[in-house]
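Heads up, one of the protein chains got dropped from this complex, but the rest are sitting where they should.
Up next is chain A:
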Amino acid sequence: MIRFTDVYKRYTNQYEALSGLSFELEKGEMAFLTGHSGAGKSTLLKLIALIERSTHGQVWVNNQNLTRLPKWKVPYYRRKIGLVFQDHNLLHDRTVFDNVALPLIIAGENHREIGRRVRAALDKVNLLGKERNLPIALSGGEQQRVGIARAVVNRPPVLLADEPTGNLDPELSREIMHLFEQFNQVGVTVFIASHDHELISTMPYRQLTLHQGRLA
């Protein structure tokens, strides 16, 4: 599902964030990406989400060569990738419902379908009663769950998360990780960057560890 072959990412100031990276994630696999902060975890996820492009080497996602994907196709590609962030990236002037509905509105879904799928997504993250609230009225854990609902609402085959539990206490973190497991169980490829060793060592999934831009 996700395949890196000899990928380098160099920034203009000669700083090499990733060097010679090669790995593959199977369809339906769940894996963790670990390493110290600054090891290149975020950069790697950004390459998959096409927020950044590799300097060298090839990145394949869902049988698509991202290196060759023209700029105008990027939005359509991103609709098949669910993204979850440490700071949620919610829109604070819109309700929970509108935040989760955003990817569907962008994709041009009709009104009824949007209502149905937003409620289904909110139901999965256990927030059905809060759809009329503004994000600011929710706790950190709840905001993160809104972010997850938004990431899965258009049923992407790939779900990426960058430090999704970074600001949460251990119990909430476990809850969030359990949510990701549930999505994985229905066939979604899940790739989570995290440095929460204590939590992820208790879970039976592959760990890819980055050290100074290389796989350890």
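Heads up, the rule we're going with is that contacts are C-beta pairs under 8 Å (C-beta built on N, C-alpha and C of every residue); 3 or more make two chains touch, one makes a residue touch a chain; residues count from 1.
In this text, contacts and distances are computed from a predicted model.
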Name per UniProt, for the chain absent here [options: "ABC transporter permease", "histidine kinase", "Cell division protein FtsX" or "Acyl carrier protein"]: "Cell division protein FtsX"
Which of A:13, A:63 or A:110 contacts the chain that the document leaves out: A:110
Omitted-chain contact residue, chosen from A:75, A:170 or A:187: A:75
Contacts of chain A with the absent chain, listed as residue ranges: 49, 51, 72, 75-79, 83, 89-91, 102-103, 106-108, 110, 150
